[in-house]
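Every protein chain except one is present and positioned as in the full complex.
Right, subunit A next:
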Amino acid sequence: MADSGSEEIAVIGNTDLTPSESENNLKNTMVEKGTSLLKMMEISVAEAEKRTGKNAVNMQETYTVYLIETRPVDAASEGTNPVPDSLWRRYSEFELLRNYLLVTYPFSVVPPLPEKRAEFVWHKLSADNMDPDFVERRRVGLENFLLRVASHPDLSSDKIFYSFLTEENGWKETVFETGFQAKADSRLKALNATFRVKNPDKRFAEMKHYGDELQSVISQLLRVRARAADRLYGVYKVHGNYGRVFSEWSAIEKEMGDGLQSAGHHMDAYAASVDDILEEEEHYADQLKEYLFYADALRAVCRKHELTQYELEMAAQDLTSKKQQREELATGTIRTFSLKGMTSKLFGQETPEQREAKLKMLETQIEEGEELVKERNAECEEFVKSAWVDIERFKEQKDHDLREALISYAIMQISMCKKGIQVWNNAKECFSKM
């Protein structure tokens, strides 16, 4: 398989691409992105294992751990194959890593984790987290996550990420030491609160809307696809009954016997072929799911921008009102209603000393306010700049990946049709011998 040159040719030209091959194509794409991290090491999630242990409330629990392997790039090319460095991590640690990244890089579209619980399942597919097929797909998804982060221009150079890959013990403590949790809590509160931004940035508003649409349409597609897969499974499996009846019938026939019997075998093969077909399709569904969750990450960035914008507006608003207060105090006119104004009217005017003190305080506050506005403005600008860069990067990645996914879907359909043609041609030959 060609991994030099354009990966597109490798995908389109070879219609017999298997899921693992197209996975490799994706990996190669990310490697070729050439972040310094990926230039240095190979990353993989090689295995999954079940463990039992005591949890936080001292109860027995079973959970799965995943083996992260890292290998220096040079070693591979040198021909030697040293034992890779490896460590075990469980899903909750991946979640912790991601939350850290979300808080620390609010302007980045942070790659999503594979789903926590199996959703969009069709009947044969298990919704059980312990099911080996689910675990396997999750392993692949986690590896994908790590590679996505490792190929991201900003995230890949993060030290916490690096130690996640390399330091088994004490990593959790290191993460908590960054104090990101506090930030996370306040951010979370702010994001969940409803607030209205006076001057929303049009681009971000559009992006958020797009994120909503993407999430909605991919959910719908996954639902419809799962139902269709269920039905297709039924169609194929019922043909297995042909196999059984043909076989029984052939026992009572003389001339027709052989033809019927062998036709029956082909019907059995046809019925069995659906398992592989649907397994491949599940891989396609996983690719769609990744972007379903990416949509969420995109919307999160837009929300954070709104928050930043909002905070700026609040600071600006606050500054304006303070300036107004100063003016009122200085000129003695009360243009705006204030409780202080009312009470002073009721209880008598302030003394000039009091007024002087107030003015001084206001001046300080206004100075601070102006600083704050400047800060927040700079934050906002910085955020917009960085976020927009990453959004553009994300858009390109999404267009590329989804187009590849559609192509691989077409390849799958073609493979399914070819199998069908073969089986029915074989069956036809057997029927002719009846």
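Keep this in mind: a residue touches a chain if its C-beta (ideal position, glycine included) is under 8 Å from a C-beta of that chain, and two chains touch if they have at least 3 such contacts; residues count from 1.
Everything below uses one rule, namely that contacts and distances are computed from a predicted model.
Since a chain is absent, check the UniProt entry for it and pick the matching name: "tRNA (adenine(58)-N(1))-methyltransferase catalytic subunit TRMT61A", "SERTA domain-containing protein", "Very-long-chain (3R)-3-hydroxyacyl-CoA dehydratase" or "Sorting nexin 7".
Of "tRNA (adenine(58)-N(1))-methyltransferase catalytic subunit TRMT61A", "SERTA domain-containing protein", "Very-long-chain (3R)-3-hydroxyacyl-CoA dehydratase" or "Sorting nexin 7", the absent chain's UniProt record names it "Sorting nexin 7".
Among the options A:V121, A:V197, A:L221 or A:A272, which residue touches the chain absent from this view?
A:L221
Among A:G53, A:G179 or A:G234, which residue is in contact with the omitted chain in the full complex?
Of the listed residues, the one touching the omitted chain is A:G234.
Which of these, A:Y63, A:W88 or A:W424, touches the one chain of the complex that we don't see?
Final answer for the missing-chain contact: A:W424.
Could you pull out which residues of subunit A are in touch with the chain that's been left out?
Residues of subunit A in touch with the missing chain: 6-8, 12, 15, 29, 32-33, 210, 213-214, 217-218, 220-221, 224-225, 227-228, 230-232, 234-235, 238-239, 241-242, 245, 248-249, 252, 255-256, 259, 263, 396-400, 402-403, 406-407, 409-411, 413-414, 417-418, 420-421, 424-425, 427-428, 431-432, 434.
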